[in-house]
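Submitted below is the structure of interest, expressed as structure tokens.
Just one protein chain is left out here, and the rest sit where they should.
Chains: A, B, C and D, in written order; residue numbering restarts at 1 for each.
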Amino acid sequence: MSNSTLVYSVETSNPFLEEVMERSGQNLRSCYQCRRCAAGCPVGDEAVVTPDRLIRMILLGEKEESLKNLLSWKCVACYTCGTRCPNNIQTARINEALKQMAKEAHIEPVIPKVASFHSAFMKSVAHFGRSNELEFMGLYELENFKQGGVNAVMDDLKSTSKLGLSMLKKKRMHFTLDKTKGRSEIKRLYKKSAEKRGSKE
Amino acid sequence: MSFRDILDSGKFAVTAEIGPPKGTDIKEMYHHIEVLKGKIDVANVTDNQSAVMRISSLAVCKIVLDNGMEPVLQMTCRDRNRIGLQADLLGASVLGIHNVLCLTGDHVNAGDHKQAKSVYDVESVQLLKIVEGMNNGKDMSGNEMKGATNFYAGAVVTPEANPLEPQLVKFEKKVKAGAKFFQTQAIYDMEKFKSFMAYARKFPVKVLAGIVVLKSAGMANFMNKNVPGISVPQVLIDEIKAAGKEKALETGINIAARHIKQLKDEKICDGVHIMAIGMEDKVPMIMERAGLL
Amino acid sequence: MNDKISSPKKGSVVIVGGGIGGMQAALDLADSGFKVHLIQKDPSIGGTMVMLDKTFPTGDCSMCMISPKMVEVGRHINIDVHSLAEVASVEGQPGDFKIKVKLAPRYVYPEKCTGCGDCEIKCPKKIPNEFDQGIGKRKVIYSLFAQAVPNTRAIDARHCLYLTKGTCRLCEKACKAGAINYEDKERVIEINAGAVILSPGLDRYDATVRGELGLGRWKNVVTSLQFERILSASGPFKGEVKRPSDEKHPRKVAWIQCVGSRDSHNANPWCSSVCCMYATKQTIIAKEHDKNIEPTIFYMEMRAFGKDFDKYVERAKNEYGVRYQRAMISAVREEPETGNLMLRYADEAGKLIDESFDMVVLSIGLEPHKDAAKFAKTFGIETNPYLFAKTSPLCPVQTTRDGIFVTGTYQGPKDIPDTVMQGSAVAGEAMALLSEARGTETVHKELLPERDVENEKPRIGVFVCHCGTNIAATVNIDEVVAAAKQLPDVAYVTNTIYACAQDNQDMIKQVVKDNNLNRVIIASCTPRTHEPLFQETIRDAGLNKYLFDLADIREQCSWCHMGQKEEATKKAVKIVKMSVAKSRLQKPLKTDYVGVTPACMIIGGGIAGMTSSLSLADQGFDVHVVEMEKELGGLTRNLFRTLEGNDVQEFLKATIAKVQAHKRITIHTNTQVKKTEGFVGNFKTALSNDTLISHGAIIIATGGTEYAPAEYLSGESDKVITQRDLEKRIASGEKFNPRARFVMIQCVGSREEPNQYCSRVCCQDAVKNAIAIKEQNPGSQVIILYRDIRTYGLREDYYKKARDIGVMFVRYDVDKKPQVEKDGDKLKVRTWDYMLNKELMIDADWLVLSAGLRPHPTTEGTGKMYKVTRNQDGYFLEAHVKLRPVDFPTEGIFVCGLAHAPKNLDETITQSLAAAGRAGVILSHERLAVSGIIAKHKKELCMSCLGCFRVCPFDSPYIGEDGKVAHNEVKCMGCGICAAICPAKAFQVNNFRDDQILAMIDAASECESGVVGG
Amino acid sequence: MITGEQKPFEEIWNMVKDFKKVLVFGCNTCVAICHAGGGKEAEILASLLRMKASEEGIAIEINHNAVERHCEPEFFQPVMEDIRTYDLILSTACGVGVNLLSENIGDIPVFPAINTEFFGAVPRAGEFTELCAGCGNCILHLTGGICPIARCSKSLLNGPCGGTNNGSCEVSPDIKCAWVLIYDRMKKLNKLDLMKEINEAKDWSKAQGPRNFKVKVLEEIKK
Partner (left out) sequence: MEIAYYPGCSLHASSRLYDVQTKTVLSKVGIELSEIEDWNCCGATSAGKQDDFLAIALPARNLGIADATGLSEIMIPCSSCYSRTLVSQKTLERDPKLKAEINTELAKKVEGKIKVSNILEVLLSKKNEIAEKAVKKLAGLKPACYYGCLLTRFPSDVPVSDNVENPVAMEGILKTIGAEPLDWGYKTDCCGASASVNDADTALVLMSKIFKDALARGANCFVTTCPMCQLNLDAYQDEVRGKYGIAKGLPVYFITELIGVSMGMDAEQMQIDRHFTEAVGLLKELKLL
């Protein structure tokens, strides 16, 4: 964390804070810094910034740092922080909001693979209405390739192909594609979602 | 030039301390005299410093003198009554020792003979008056003596004491009682010292600022806590801390040199009194860095 | 109140709940001429306080403090304790309620049971002991704890083998008093009373609900109350600090604060007010029990808001090495092999630390008791959303139903002194309501004339009690009887199974008469509980009560030497011998009486003094209010709204009007006290306006002042104002710029040397004003720089509200205080944010300083005048910080309001009502009895060294007109300190004279002269 | 008044243990007030000694008695006959009393049970402070009523030494620097000029013991 002085004013910090609050549905202001969330965060050691500090950064208007924080990407969405929060703040939801805001602001993902994974998953669902491992893995590696080139893909394939192989062996993977018939409905929902996001940007 | 002449000439004087050892082995002390000789102007010989018993200051003054350096006899009122003090002053005079620094002396409580009976028959101000009287050929009771003394008398003052006002009253008394020069307690805060000097300059006396080298941040903190009248500003402590353990002494020496240089360059006082406390070897280095050698 | 009451008011009061608050109210009322019915759901009174080991800050044993009060309640002729009882319905109106009370069967005849406990030993079934919080076990026939009042056993019908399965009856066989009654049935009684006081006490948060904390899961996780029992000498580990899993001595022990409190998401939103301090106390006591313990307290905010609390916390830190870690714990995990508990927390720098502890204590919060909702319905009162009884800060002990009052934790979370204070306050309110009926339902005992025995040779009767098997199982009673018969002046000796049983009381009276005895000794249990009873017995037989002596051969012999029959018997004989030696020298003592002037002088005409004066005047006493300023109101004049939103100025105006209109109240404004002489019941005071007043009691309500800050550019910029200034501006309707930027700094002039105390009101004031500003202009910026936010109790709601509406809170440390600079007509504030570990720079249009409170400048003089002491900070020191929060050691003088310590308006009002209640107790007596056990001063021996004068806590020795020491016996409490210190032995305490004590020592040592060994 | 403190019990016991009949003899004036040597303390000490004797298995008869003053023979003369039956008198009076009794008692030893301290004031119950050293040559009018002889650990006459530390003495932070007190007081009295005068070395001849004096009026009457 940098040690420079932070000039605080409500006028400058509020727009960002309000947006995070609105998009995450969390009342960050109610935080009284008990730091239970930090203590309970399973990825606290790895994430550098713990939920309490992330909330504080947003409260005090450190917009850029918030949008680029590692926690949002390391977060496993276990909801431990929010479940135990005496003020009912779900940092996992804040993380989701921040990642979306980062994307909209064209900020590079801090962990590209995480972005690829979820975006691939969502694309896969959009195609068939259901998630299919093979197709999803294909899409994921494609996303990975976009983000990190061949090396990223090779790196990943080494571990995933091993798993895939044993999944095959244990008859836990299937080749027929599971599909939902009412895909048009799902497409409409995707479109609606895109519209909603568009109206915000 | 005698010490009196040096000061009167306006030269920036440098004095340092020779601490007599406990016991008869005086090899190391000889070494210190060698190191300092020719560099400093005069050497103060301490008198059972901190109430710890050692070789008498009078004897050591004689050794210093014999080795080619001018001594200042430090004399405290703790261990001798008025008869003893006068007798020793006469003794010093006939041995050719003509500088005397009149002190009250640390309480026996501080030293290595805590059960001793403190004397304090007279104290520093009165001792100064005794010296003045003897210089005029009279002992303390007003009896004429055969042959007067010719002492150059000095005293001490603590410019950073808390509270300061009573000390200043005493300073004035010392001047009145015949002190010609003052060697101060260690000073670290230049601004405070300057304001003291602004006051002291009203009196016709020479002032030598006390310099004690800070060996570590710990020592500074210790002195702040335990030594009356010394206050090391936080910035200096931070400076030493920032230098790290290895470089602490080096930094302390630099600070001392820097202070001495400033005192001299800005003509703040008439000289410095370097209390090396076991680091007599380093005195020339300090002087060198202060631009005095 | 209600002036349409047609039927005359009743002189009795029903008190529901016999915890410390209920007991205080009961004693105050019963001592001042009201009949009291104390309804207690449990088999014993005592409440929560009896479960505690020690109380802070004095470290007094909780039981030792409360037990005498319980005995007093139990024995009081005008208090009926109905235990195992619940109120079923309340009908009627203030002054005349009809209360139906359901009495659960006890299965023991209370009048026959002596409390010896023989039945309990025989009972074959053990169940978890709720009193020890389930850590230990108890029998099915039981008393809640050893010192229970009433001291009768009860059978727990749910578990009794006979009552559930029809076999056993072992207790019946064991009981020599024939007190077991398996046929007992539930009964309903009806009580007609003038007022009802609710003091049902509290429940504690059930932390098993939060599984992550491991309570009930990991053995070495205990609640704070369980830990209290672990610390207690009467608890499961006899006071040794052990952990439950393996009974090993824990080294590292962690306390986790706010368990169940300050958590609007998962638990209770309020602050329980007491946990910070009890945890601190527990760490200190734990360290005192076992110096190897290393306590750590994990906390959010140290809410040491009370008088001398901060100092206590500092002591814990500095003297006991208690570690305070500002961090909350998310989960407690047990390490499988060791049973140790792993805690993870984020330190101040944000670093995550795993630390293993041997034991974890959960500081569980307070809740309204479990059936609070039902309770409210029964009594027809409203509650707040959290089910605490609904009250107003301006009428803090009144429920929504007239004539029904509330005290203690049912009104909101609070600690012991606040509860005791409310106890006296409700008593005062009930006295005021029922003043005309005072004395109508109380009874007095008619006594026989005393027999003159002054010139008789001593004829001593000795009764040696078996106490069931309590004594007899260890001490050979026959041997003691035989030995006693050999002693000089002993005329009669017998033994008895239970000396205290009703039939034996009659026997003793008869024996005294038949044998013409003039001294009585009963060798039995402790004088603490039984001496007054036996004194009464011999008084009934026509003897002066001071001719009685109790030889304690139970607590001091059979109980502590169990299994050592021979030695115990020898010791019992010696104890009896000592008692006889003393008894031979006993003299009848006179009980003197002094009259009481039924008027009170109140120094200070602020809200404290006025509240006291109205209560006392309503109670029917004359009141003189002495106010040095030209108008009434004190500091309350600067207060506009309470945190809860009440209009304070309106209230003040109404109060002043009431005081001015009351015919019993005389107001002396622009006046000071010149001199007061006299003693309790009989004070005479000269005022500076040359009035001379006679009064029986004094209330010191001299108030405090607000600190005028010198810090943070105060006085250098008109943009730097105090919280009080801001409140005034808001109240006067000032419109601030909608985008105005406020920075508030807390603890200005508080909580640092030389004022190392919390001013208690500032956090609320800041929150109150911050909310007001944000509500006026949501776009304004309000930042509160604080050290700990101390919105204790239900005030926490407002702290949350302030955050929710966008007030920003930034903590600062005393070592790194905010820096304020002028920047044109604006201000710049720099402070450190501990969450981001960086400096914050904030521009401010207004800097609002939360300046603390200070004792009033007259406090010192007043203290000297009445010889009442003050604490380090200059506030008056009460007689006992826990149990006598409005009394002074000097009888007849009371304190309330800011003169006592910083406090909020509702607390000042409560304390003022309490002071009025306490004063009312004294003023209601026509005369006051002076105990016979007092020190006697022999002037001819005295050399006026002033030793006594200096040490007497009651100021009874004084320097007489002849310049020598004299003694005012009315003030003497018989403590004996003077006798101990007097180098000339000029003081002797009646019945504890040197010759008596020496005779006892000689009797014990059988050493006749000063020669030994020869 | 004169203050004293009881000697350590072991020291007293070692004085007493070889005697057979001991009187613990208290003085009911000054040392009674400081709870060191009055009749009560004599009684307690006698009792402690008896316990010690019984513990050690040594047969000593130990009794106690006290009179108003040991410094005036009239007070102990009445009990002299009884006192002479002992082989040791353990006096709890001040040194004056021990001396005077020794001179008057003949060949019976008189041992001190207390260490005589100083003449003290009683600022608070149980606290005694030395404010005057009885030096025979009072200069309190020059020092604002605060005595540098008694209250400065070096008995300085011309102001504080360099050891004054935030108003405390270099000997102990619990001792206030007398000269700082004097300075503050002189300032309050507006007499700082007086403080600037040099005080001559003290005439200690008046403090040299043994001292005595006679009350002049009585001398006159006797004549």
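Throughout what follows, a contact is a pair of C-beta atoms (placed from the backbone, for glycine too) under 8 Å apart; a residue touches a chain by one contact, two chains touch by 3 or more.
Just so we're clear, the structure is a prediction, and the values are computed from it rather than from any experiment.
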| item | value |
| --- | --- |
| Among shown chains, those touching the left-out chain | A, C |
| Among C:Lys9, C:Lys69, C:Arg106 or C:Arg210, the residue in touch with the chain that has been omitted | C:Arg210 |
| Chain not shown, touching residues in chain A | 23, 25, 42-43, 45-46, 73-74, 76-80, 82-84, 88, 90, 92-93, 95-97, 99-100, 111, 113-114, 116-119, 121-122, 125, 129-133, 140, 159-160, 163, 166-167, 170-174, 178, 180-182, 185-186, 188-190, 192-193, 196-197 |
| Positions on chain C contacted by the hidden chain, ascending | 209-213, 217, 331, 333-337 |
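Just so it is clear, only the chains that are shown with their structure count from here on.
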| item | value |
| --- | --- |
| Separation of mean Cα positions, chain D and chain B [Å, integer] | 40 |
| Length of the line joining the C-alpha centres of chain C and chain D, rounded to whole Å | 47 |
| Interchain centroid distance [CA atoms averaged], chain A/chain B, Å | 73 |
| For chain A, residues contacting two or more additional chains | none |
| Contacting residues of chain D [partner chain B, same complex] | 153-167, 170-172, 179-180, 182-183, 187, 192, 195-196, 198-202, 204 |
| Complex interface listing, chain A residues touching chain C | 1-11, 27, 29-41, 44-45, 50, 52-53, 56-57, 59-60, 62, 80, 83-88 |
| Chain D residues touching chain C - in the complex, by the definition given at the top | 28-29, 32-33, 35, 38-41, 46-47, 50-51, 53-54, 57-64, 122, 124-126 |
